[in-house]
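Below is the structure I would like to discuss, written out as structure tokens.
All protein chains but one are shown in place.
For chain A:
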């Protein structure tokens, strides 16, 4: 093909792994992947963590992160194999022919330098253009990316712009030297949904207007469906399926792709209203030494055996609400009643039953478990602490709990580092269940997991709820998860509950402005979703 820009032929990438307590091991990260990108086209790379998508992305500029070696196959860029190119040739190529946009813009900028200096640096260093030309190009890119004050934003420092803006500035940095190919490595993953949609729209427009080719790496199929022309589905470093975006989304062939497409389609009918087990009344809270209320007059309740989902962006006060309920942050005013008792505001004033019946599961399972304790100790401790179980009786109960979380035998002696992400979260669920709680607070428990694994966790939680009649207070920023699990929903914005009620009521129009913005920003698994939303928004704002 005449217009092929980049092609991987039978690419093989290897590395040496250092598992804890074991001898170093040789691992194959990418095995026999062949794919090509045409000029001006966008290829989406999708897969779970560990699928090798970032590794392949970086190999497009013949780069491997620490210890990663590109050991086989060809990486043909503009007609020449760059896998074995010399260091000098690679230095010439990186930042000029191929550029890179990282996931965390905040961690990628030098905080001591102004944005403009960093945006034009590679263009000037490679001699692609003069400083004045590069600055002019940067300003026009800022404009294309809909950044506010495109003429002057370059004079700011990285901390003076928002996360979404910084991500767009990094896109400008990547596009500035007029590269042939840009690698986008999860550019919107760290952003809130309402910000993600703006950044996504900006990136998409910039790609089309500059005519650059791109590799777009993400774990979210709904996102990649909006920007990519073709999609390559990867798993464990191997190609699963490759096709046009239309074909992958609407007619996936492989079972794994089908599972990815139909993820989070759990159908959950809401349960009728009932007398609450937890009732939060007019709670206002602030952090020590500040004069700003992070929770303002929050009133919500949860019925036994039901799920209340707390939805909102980062900084909306969701997790703070959990801290207020658990007693880690005593509220300044308001009342919390639980199982018919008024809870002491402070953790120290609560009874053992208060503590036992109110359990918590965290977002990051790997830091929620002591790495020096075995699974048996982790699950066994609440049994011992609350019920005084010992010896064989305790072992038996531990095994029962492991069975309940579908992990079976042989796991009690393992350490957390020897479990997968999903298994870790399951152990945390078992630890909470061990206390026989009436309510479990789930703080973003599926956010750090791959979609399919998250699905499994949600199903397990629903299943356990049906069996144990435990209520959940489910904190999340992900509306698809909410639909899958909630009976009641509270939408939080800047510390207040802006919308609250039964699931169907909350998700049925008419919406308030914020809920409307939030709901419409969640990417849907269909082509042209992004354009539809943007058109609707434009019409609405014109109508107002």
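For this structure, a couple of remarks:
Please note the rule applied: contacts are C-beta pairs under 8 Å (C-beta built on N, C-alpha and C of every residue); 3 or more make two chains touch, one makes a residue touch a chain; residues count from 1.
By definition in this document, contacts and distances are computed from a predicted model.
Of the names listed as "Cytochrome bc1 complex cytochrome b subunit", "ABC transporter permease", "Probable quinol oxidase subunit 3" or "Spore gernimation protein GerB", the one that matches the UniProt record for the absent chain is "ABC transporter permease". Contact with the undisplayed chain is limited, among A:89, A:107 or A:328, to A:328.
Screening A:381, A:436 or A:537 against the full complex identifies A:381 as the residue touching the chain left out. Considering the whole complex, the residue from A:228, A:360, A:429 or A:533 that touches the absent chain is A:360. Among the residues A:28, A:274 or A:347, only A:347 touches the chain that is left out of the figure.
Residues of chain A that touch the chain left out of the display are 18, 20-21, 23-24, 326-328, 347, 350, 352, 355-356, 359-360, 362, 364, 366-373, 381-382, 385, 415-417, 431, 435.
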